[in-house]
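In this view, the complex is presented without one of its protein chains, the others remaining in place.
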Amino acid sequence: MTDLSKLKYTATHEWVSLNGKTATVGITDYAQKEISDAVFVELPKEGRVVRKKESAMVIESVKAAFDIYAPMSGKIAKVNDSLKDKPETVNKSPYEQGWLFQIECSDPKEFESLLTQEQYLGVKDSGY
Amino acid sequence: MNSDSQTIFEKHSFNPASWLPKLDGSEEKALAKLPEESVRKSEPHLPSLSELDVVRHFTNLSQKNFCVDTNFYPLGSCTMKYNPKALDAIAASTAYSQIHPYQDEEDVQGALKILYEMQVVLSEITGMEEFTLQPAAGAHGEFCGLLMAGAYHRFKKNKKTKVLIPDSAHGTNPASAALCGFKVVQIATNAKGHVDVEDLKRKLDGDVACLMMTNPNTLGIFEEDILEIASRVHKAGGLLYYDGANMNALVGICRPGDMGFDIVHLNLHKTFAVPHGSGGPGSGPVGVKKELIPFLPFPRILKKGQKFSYEKNAPHSIGKLRSFYGNFGAIIRSYAYIKALGDEGLKGVSENAILNANYLKARLKDIFDVPYNGFCMHEFVMSAKKQKAKGVKALDIAKRLLDFGVYAPTIYFPLIVEEALMVEPTETESKETLDRFVEILVEIDKEINENPQKVLGAPHTTPVSRIDEVTAARQPNLRFKS
Partner (left out) sequence: MLKAIGVPSFEGLISNIPKNLRNFKWNIPPGISELELGREMDEIGHANKNFKYATLYLGAGNYDHFVPAVIDRLAFRGEFITAYTPYQGEASQGTLQSMYEYQSLICELTAMDFSNASMYDGASSLAEAALLALRFTGRKKILIPASTHPEYREVVRTYLSFVDAEILRVPMKDGAMDMEQFERLMDDNVAAVILQQPNFFGVLEETHKVSELTHKSGALLIACVNPISLGILQPPGEYGADIAVGEGQGLGNPVSFGGPHFGFFVVKEPLLRKIPGRIAGMTVDKNGRRAFVLTLQAREQHIRREKATSNICTNQALCALKGAIYLTLLGGEGIRKLALLNLRNAHKAHERLLKIKGVQVVFKKPFFNEFALKISRDKKKLKNNLRKRGILGPLALGDFYPELDSSYLIAVTEKRTDDDLKRLVEAIEAS
C-alpha cells in the first residue's frame, strides 16, 4: 500500500511521487470518484515534452472528459499501457495499478513547490 | 437474446431483389473494360431479406420509438412541435423531389422562387437583411456564421482571435468557434440567470471577433440587457452572433436583427416545423446585416424582375459549406409552414409557446426547484436538487417519465444548473396534455418519498430497461460481426 502522506499533490487532483529524476503521476481518490466509471484513457505519447500545468492527457467517462495536468515539466518517459484495455483500473486502484505516466523531469526541484498531503486535503475541502 | 432485437444480419430469407430489371448478359463485356485491380473480387456481406421481412423488421423497430406523433416530447432546446403532414406531402411531390441541382436556371424557376422568397421571409421574421439557406443544420450554420465573421475581420484587416461565449451556451457554440481557429473565452451568468454584463465588460477588448449568444438564453430567460450588450460589443469592434435555437420564443414578438445582432442562424427543424427525423436532416439558414452580405456562401439566389438566378461572381464569399444549395426538402417544408401560418399564425406560435411554458412552470414550482425568478419564455429549467437530497437524480426522474409515456425533458443542460431538467412544451400541446404532465410529475415525486426504488430502477415498461452505457463505451461494439 502506498503511503499517501509521502506523495505530493496538485490543486487539480493529481498525485506525484519522485524517484531521482523520474516522477510518477496519477489521480487521487477524490478525482476518480468525480470521474466515476472511467471508460477510456487517452494516454500521452512517449517522448512528448510537457510543461508544468499543461494538459497531458484525458480520461473519459460516459458523460464527460477530464483533462489531467502535468504536475512537473519534462519528457513523457513511460505510460501505463494496461489502462488501454482496463480503464476501470483508474477507479479501482488510483494510487497503485492506476498510475498514468512517468515524466523524466527537466527540473526536479519543481517537486518541492507541489502540495503536501495536508495542504491538498485543505484545498480539496475548500471545494476547489 | 430477444428475437425481436435481432439485427438484419441475423435474419435471413430469400431476396430476389426483383424490383431491379433483369441483366441481359452483355454486362460482362462492359465489366471486361475495367482494370482487373479496380474490380471487386467478392460480394459485400449485406443481409438477404425478402421485402416482407424488411417491412416487418423496420416496422417493428419503429414501434420501439417514442416520437411526437405518439408521445408528449418536452425536450428543452429542441422545440418538438407537431409536424404538419401537409408539409411532408408537398416536399415529396414530384415537382419538388424530382429536380436536379444542375438543371438550367429556366427549368427550376419554381425551386429558385422558393429559395429566394424563403430568404426574404426569414429576413422579415428576424429583422436581418439577407439569408443563406446552404447550411444543413444549426451547428453548420454556426460554422458558416463564424467563418463570415472571420472573413469580415480579415477583410477589414482587423486582428481578432477571440470569441466570447456564455457559460450557459450549447456545446456547438465553442466547438464551431474552435473550427474557425478562434480562442474561446467564457462569460459568466449572474444570479438572475442573465449574461453577466460586468464579466463581459472585463473580457471585452479589441481582440474579440464576436460574442455568441442566444436570446432567450438556455435558461429560457430573456436577456434584458441585450441592447447594452450589443452596443458594447459593437463599440469594441466585434460582431454579435445569434444562436437561433430558441427562436420559437420570439416569432412575432421581437426580432434579433432589431436587438443588434449581425449574424443569425435558425434551426428549421425546431422553430419552423421540419420534422426531426430521429436526429436529422434539419436545416440551419444564416441571416446577416448588410456589411456581411458579400461574405455569404456561394451562390446567392438573385431576383431580377420575375426571374430568379444564381449569382455568378462573389469574390468575397467564404465559399461553400456543402455541395449544391441546401437541404431543399427541409427548406420547402418550412416555406410552406410559414405561408400557411401567415402573419397571425406566426405570432400565435410564440405567444402559445410562452404561455404553455409559464403555465407548466407555475404548476411545477412547488415540486421542483426553479432557480431563477420571473417569467420564462418558451422553455424553463428546473432543478431536481431537492430530489437529489433524497437520493434520486434528474436522470432517474427522466427514466421514470418514460414509464408514463412521456419523453423526458433535456437533462444536465445547461451545465450551470445542478440536476437540470429543461422543459419546452411548445405551442402545439393542449392544456390537457400539460395538466397530465404535471400529474405525472406529482406522482413521481410521491414515489420518490414513498417508494424510491421504483424511480431508481426505471424504466420498467420500455422495450429495454436501463442501458449499460459504461460497457458500451469501454468495449465498443459499433458494427455487426458474425
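The letters A and B name the chains in turn, as written, and every chain counts its residues from 1.
In this text, contacts are C-beta pairs under 8 Å (C-beta built on N, C-alpha and C of every residue); 3 or more make two chains touch, one makes a residue touch a chain.
Just so you know, these numbers come straight off a predicted model, no measurement behind them.
Visitor: Tell me which of B:103, B:190, B:231 or B:449 is the one touching the absent chain.
Guide: Here the residue in touch with the unshown chain is B:103.
Visitor: Thinking of the whole complex, not just what is shown, which of B:30, B:191 or B:389 touches the missing chain?
Guide: B:30
Visitor: In the full complex, which of B:318, B:367 or B:421 touches the chain missing from this view?
Guide: Counting the whole complex, the residue in contact with the absent chain is B:318.
Visitor: Provide the residue numbers of chain A that touch the chain removed from this figure.
Guide: Counting only chain A, the missing chain is touched by 39-40, 42, 60-65.
Heads up, the rule we're going with is that only the chains that are shown with their structure count from here on.
Visitor: Take the average of all CA coordinates in chain A, do the same for chain B, and state the distance between these two points in whole angstrom.
Guide: Centre separation, chain A to chain B: 38 Å.
Visitor: Please give the residue numbers of chain B that touch chain A in the complex, ascending.
Guide: These residues of chain B touch chain A: 412, 469-470, 472-474.
Visitor: Hey, which residues of chain A end up touching chain B in the complex?
Guide: For this pair, the touching residues of chain A are 37, 39-40, 60, 62-63, 87-88.
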